[in-house]
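The full complex has more chains than appear here; those shown keep their coordinates.
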Amino acid sequence: MRQESILSPDWLTVTLVLGGVLVCYYLVPVAALFLSVPLGDVIVQMSDPSVVQVVATSLVGATISTVVATVFGVPLSYWLSREQSRRSSIIVGIVVLPLVLPPIVSGMVLHMVFGPSAPIGRLAAAVGVQTWRSLLGVVLAQTFVASPFVVVTSLAAFSGVDPTLEAASRSLGKGRLTTVYRITLPLAMPGIVAGMALAFARAMGEFGATMIMAYHPETMPVRIWLAFSGRGVDTAFPIAILLVLVSVAVLVVLNTVASNPWT
Amino acid sequence: MLELTTLRTSYDAFDLGPIDLTVENEVLAVLGPSGSGKTTLLSTIAGIVDADGGMVTLNGTELTERPPEDRDVVLVFQDGALFPHMTARENINYAATGATPIDALIETLELTEVLDRNVETLSGGERQRVALARSLATEPGALLLDEPLANLDAPIRHRLRHELRDLFVSLTIPIVYVTHNQRDAAVVSDRIAVIHDGDVHQVDTPTELFAHPETPLVASFTGNVNVFRARIADHDRLEWSGRRMCAPIDGRDVGQSVQFCIRPEHVSVVQSSTNNPNVFAGTVTKSVFQGSSYNLTVQLKHATDPVRLTLSSRTYDRLELAEQEQLRIKLNTNYIHII
Amino acid sequence: LETGWFPTGDRHTGPVTILAAGSLTNVLSNGLAPTLNTPVQIETHGSARIARMVADDIRHPDIVVVADTALFNAPLDPSWYSVFTSNAVVIAYNTSTEGGKRVGRAENAWYELVAEDDVDLGRTDPKADPLGYRTLFVLELAARYYDVEDLTATILADEQIYPESSLISQFETGAIDAAIAYRNMAVERGYDYIDLPDPIDLSAPEYAEDWYSTVSYTLPDRTAVQGGTISYGATARTMADDVLSVFNRLVRDASLRQHGFILHESFPNHHGHVPARIETPDHPTGRSTAERSVTRPVSQ
């Protein structure tokens, strides 16, 4: 028994090889993307005002979606983490539904609810708010597809916070609200930020649902699609690179603001 | 005043209570073996574990239905439950109501040095002191302490014990102090409750409890390790180990079978072979150095259980006792306690 | 970003929306749109999908443009439409691959090479878009034209089928040597291509009646499509002034030719109950030479 660690270098090797293969699997295609286009083309795209417009729509949409997902999702996952019943398992199941649906189907079903011929869509339109083919439509689509990440990841983070600490805080005379705000949230923050990062990334890359619900104003994936159908990969890839750069920049900022949210 | 009225709670395999206890503005120590329900009792008073029945009131206000934060009762957890994302200072400030000057507290608890350290890097004893400071900073209406000195080393424990006593007295609030250390209990508390298997066995002042335990369990738990079966032989004699020795019989029926106890430090070694009925001959079977004293185990001729006695190292050195040595011991009449 | 944030429900105050066939993406956004003074929003998809989106109430565009007027029989059924341009099916070949170069050198004997195993041909899904079934028509017609038996059988394989989007990327990344595509795609993207003879390429109205119409394909919904000239049809669904002015510019857009589309004399020609506010052409409405779909169940 006391011999097995002689295997341990092998074990580390296996881990690193498996992990390394996966990392390469992510990296090589992305590197191919970056190498396939001269850097100049990306810069040209960045100076095109209509592209700037598209980048702005994507950024604004994804940011709003992430914020909405956080504002609505974090309380939900806190409740789920503290209420462990059949009921809460069912709700977790519902939260995973949007992940299962192909994004285009998500777009279609959202359109059935928020489209111009749906009651909610008509109602909103009646008060002057258009829920489709608008930034709001983009946000609705992205939120549907991306917000489950916030819920699932925060749920795990909240479950990891020792309930004794909450009990200690409340025993010190702090109410539930203060306790959640000053003890539970800070301790769960890395997980929540990780969820926000996932949601933001997914919202930035979301194509199917956004395309059906909005298409206009164009988001970056829609523009990539359009550029591609119009003129092929040479115009599509520079925008894809731009998308990667913008998203990575935002994630780095998010990462820095919340120090290290991954661990 | 903290009052517990038929307070009950339970886990799958454990029932606490019903417990009736009144804690005035005093320190009540709760002594009891591991797993006897001490932590559970405090958690129930603090509202962290729900009571199955009964009532908790503080200064006349019923607390039973209130959430923990509305009870004005602070519980100091056994492991401190420090907030890991804060420094020691932030932990204390989090709780501080602003009214108590926390600097004095920090000094008393010798925390100045570690104040700006992340609590995850603190040693066990440091953590416990931070937890204590944090709880005191809230100025609670009642304080519940779960073995607050368990991880402290002897000198600081010794100092703190006395300073805590002074501090506690100055607070004039009900304080429940769970410990498994009799000495802590004796020094810090006004009264001691002995709890076993979820039930309170005896509540008394330290001197009373140590001198006159009501049950063998309380006796053994307060260091009264010599508990023996005997028979009342006379209005002032106890028949034990083939002898009729003098004992405070207090009008018990002759012939009755009883248990009596005597603390090891009340058993003395005598040299002259008098005819005193309370002097017994025996052999030292074990002798253990305990730092400030020696523990001797003596097997008497006609007794089944051995008698334990504690000798100061001064006496021990003087008597030059070794294992297997013959000696005579005396069970002083005044210190024999019939249960 | 000023527009489109929270637009109101009144679409007439917004830009004119055009839902158009994917092959028109480039010409509409880079050829037509810059010359208009009315703002337009152009959305493009495969023609069949466009028809579905409108039929299933997912889109309510002002103007619908499809690459096959057959779709205006079903699933769409507008009361009128204009046929305004045509296209041709070509063989685009990839000069960066060995197989592609050989196809390029072969010129008229392309079908012999394509039938070979080591030349990879790409085409789109006949079930999903008109180019897919037009490819089948072209091969069928070529078989007769060159008098090669079993041409379709030797050339066609399921692996050749790609979604439209993917076909282009496969072609551009060198995964396939040759693709059956529209001429405008080859022109716009600067691909080398083989112009097929008129009797095969589905561009000439004169062959429509007696020759193109002899081939047909049955769609998954059991609609049979007959061969015909490739004809792009457009209809306006909103009768606002700005919509109609855009419509009229669209159906007479000169830049179509530069983008590789074919403009016949007769274009635009109108079908159905054309509203009076649509400018009538100088010549009389001709007979449709376009494909027709026959909505009858095909017996197995």
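For reference, chains read A, B and C in written order, and residue numbers begin at 1 within each chain.
What we mean here is this: contacts are C-beta pairs under 8 Å (C-beta built on N, C-alpha and C of every residue); 3 or more make two chains touch, one makes a residue touch a chain.
Computed from a prediction, not measured in an experiment: that's the story for all the values here.
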item	value
Chain composition of the complete assembly in this structure file	A x2, B x2, C x1
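Going forward, only the chains that are shown with their structure count from here on.
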item	value
Overall pattern in which the protein chains touch one another (line/ring/star/complete/other)	line
Separation of mean Cα positions, subunit C and subunit A [Å, integer]	37
Distance from subunit B to subunit A - Cα centre to Cα centre, in angstrom	57
Euclidean distance of C-alpha centroids - subunit B vs subunit C, Å	93
Contacts with 2+ other chains: residues of subunit A	none
Per-residue multi-chain contacts in subunit B, two or more chains	none
Subunit C residues within the subunit A interface of the complex	1, 4-9, 17, 22, 25-26, 29-30, 41, 43-44, 57-58, 60, 164-165, 168-169, 172-173, 188-189
Complex contacts: residues of subunit A adjacent to subunit B	162, 164-165, 167-176, 179, 182-183, 186-187
In the complex, subunit A residues that touch subunit C	53, 56-57, 60, 108, 111, 115-117, 125-126, 128-130, 133-136, 212, 215-217, 225-226, 228-234
